[in-house]
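Incomplete set of chains, arranged as in the complex.
Chains: A, B and C, in written order; residue numbering restarts at 1 for each.
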Amino acid sequence: MDLASIGGMVLGLVLVVWGIMSGGSAIGDFIDTGSIVIVIGGGFAGTIVAFPLSATTGFGKVFAKSIKPNDFKTNEIIGKVIDLANVARREGLLALEEAVNDIQDDFLQKGVMLIVDGTDPELVKNILETELGSLQDRHAAGKGYFDTLGSLMPAFGMIGTLIGLVAMLKNLSDPSSIGPAMAVALLTTFYGSLFANLFWIPLGQKLGVNSAEEQLIRQVMIEGLLSIQAGENPRIIEEKLKAFLPPSVRQTIGTQEGEGEE
Amino acid sequence: MDLASIGGMVLGLVLVVWGIMSGGSAIGDFIDTGSIVIVIGGGFAGTIVAFPLSATTGFGKVFAKSIKPNDFKTNEIIGKVIDLANVARREGLLALEEAVNDIQDDFLQKGVMLIVDGTDPELVKNILETELGSLQDRHAAGKGYFDTLGSLMPAFGMIGTLIGLVAMLKNLSDPSSIGPAMAVALLTTFYGSLFANLFWIPLGQKLGVNSAEEQLIRQVMIEGLLSIQAGENPRIIEEKLKAFLPPSVRQTIGTQEGEGEE
Amino acid sequence: MDLASIGGMVLGLVLVVWGIMSGGSAIGDFIDTGSIVIVIGGGFAGTIVAFPLSATTGFGKVFAKSIKPNDFKTNEIIGKVIDLANVARREGLLALEEAVNDIQDDFLQKGVMLIVDGTDPELVKNILETELGSLQDRHAAGKGYFDTLGSLMPAFGMIGTLIGLVAMLKNLSDPSSIGPAMAVALLTTFYGSLFANLFWIPLGQKLGVNSAEEQLIRQVMIEGLLSIQAGENPRIIEEKLKAFLPPSVRQTIGTQEGEGEE
């Protein structure tokens, strides 16, 4: 399982803590609850303004999705589509009905059912592509939430620092308090920068990468399903779908297709 | 009712006030009428330059729109379109005339009337899509007003701070006044940053999100209307339109369509 | 007449002057001819580098265009097109020749003359769209000049401030001169920021808004002219063109079309 996202976040935090301690400071000097509340609270407040409530209530689900890797195995799915093509070739499109239950992916399953139902090819394409476009929009909205957090947290970090600076400048009577006061004022900028650059911006990017990968898979499925419906030769379908893969991964399909063919 | 935008703005302001007070400052130290006037006035002045007068006079309406949620219920509208498809299927396109009055959405109503009038399908599509494009332009202009405010208020915040710094530097004779003078100078930057990041930028984004949602709905309507006019099977229309929805919302339509069919 | 741009610039300048005076400074402290020359001169110098000489010599004309509103009246023009459609319908395309002289807009006039000359519809479309594209390019170039000024003036403001800072740091012998020297150094940043955010950036945006509006009108004209040439029903043409307008403006056309029809 690919835990890169969690690993990267842990690595980043460990490095920051190590950086603080190796400089001889106490971790406690860098923890200020009020500053954390302003940066996280302010960042979320602005983001809540920018999105419908459902985006905020669904944040946990998108967050969970951002830190876990896509578990799509492109080569397995191409293998599956080629198996289906072989079944359809040998026993006709109706024979796919039995195969439907073995398919775990909802999108592929729906496509196969549309074919089994004898839906017009143009309509199959229209429905699957609309669904893909709609998936893409939902993914983009999820990514947008993270991107907004990533831009607003540093902004509220700066707002927090301005609050601290103004407070300090209004009370310059005690020179010995200037240093510590400025240190605290800078903490919100520190938090805003850290949270944005270690969490929100990279996680938003990860959501984009995952979304692109999922869309590629879905396009492979649509291409494969339409080819099956058109009664194309499984060998040609394999050739077509393998073109979506990097050369290094293509080898892994040959055998599966071989098995499907026998 | 989805009050996320208002809630987010209130939450942000409460956090900022709490942040000021928890740092031991008086709220009064952070209120400076002149600074507020320069930031808000200057931001609006630049924005007024950038848009036709009508955009400024219509600002209140767009603002009201930005803080209230879209009340489109996609599933209800798809249900409605399927009902219309059933009526058209059973009783002919002319029978839709009676149904027109039950439709509350102007766009859908206009589309149905075009169909009832026997308008050429190509022309129906042309008219509805032109209207959609024109709606999109108006939405983008509204969002542009907010985005401009969001970029000019921090700019005038910095201009205000420069005014304060220059004034202070010209009169360094009294060292005790330096701190408070700089504090006041920083307030315009603080206001510009706060207003932009809590109000204008998020609200501009919200307008974009709402606009995208409304356009999706309109596309569903156009797709549905053209299918009705083409005499397609209501079940197929349902299949087509449901592809625009996230899987989780699709269930809610089945029953309505069932009712419509009986 | 819509004087929003001039009004906005005046409002912004008044606010800045008021901000300076309300802070107890003399306006004279904020006026430094050398700084103004560096910011405006440097900004224009860089912009002159970036564009052909003709863009600089034509700057005055584009500036004049940016501060005055578009005087297109979309509803009047749609009314005019529908009148032409009625004439063509009743008396044939050749009858439009007489109407040509009443048309004040060059683009519309040229289109009508092409139709009267019996030009092939495909060619009419080709010529009018090429002209529209060419107009769009010229508008974009004009807007580009303003955008470049808006990005280079703050840059030369910073360059001016760096010059001032270096000069000051080289001669720290007299501590009492530090404050005033820094004040003067900051003035170029102040000018660069003010000129960019009150004049060039908003005026560039205004040119973009005006250009979009003019292009919409031209598209309405092309759509209308092609429909007239195709001999479409004036009522249908009206329906098509009204779809370009916001619902609130549509009412104003009905009567004119009514008059045209009788």
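In this text, a residue touches a chain if its C-beta (ideal position, glycine included) is under 8 Å from a C-beta of that chain, and two chains touch if they have at least 3 such contacts.
What you see is a predicted model; the values in this text were computed from it and never measured.
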{"item": "Overall copies of the shared sequence [whole complex; 3 in view]", "value": "5"}
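Throughout what follows, only the chains that are shown with their structure count from here on.
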{"item": "Interface numbering overlap (same over half, different under half) for chain A and chain B", "value": "different"}
{"item": "Whole-Å gap separating chain A and chain C, where each centre is the average of the chain's CA atoms", "value": "41"}
{"item": "CA centroid of chain A to CA centroid of chain B, Å", "value": "25"}
{"item": "Where chain B touches two or more other chains at once, by residue number", "value": "none"}
{"item": "Touching residues (chain side chain B, partner chain A) in the complex", "value": "2-5, 7-9, 11-12, 15-16, 18-20, 22-25, 29-30, 69-70, 176, 178-180, 182-183, 186-187, 189-190, 193-194, 196-199, 201-203, 205-206, 209, 212-213, 216, 236, 239-240, 243-247"}
{"item": "List of chain B residues in touch with chain C within their complex", "value": "34, 37-38, 41-42, 44-54, 56, 106, 114, 119, 123, 126-128, 130-131, 134, 137-138, 141, 144, 148, 152, 155-156, 158-160, 162-167, 169-172, 184"}
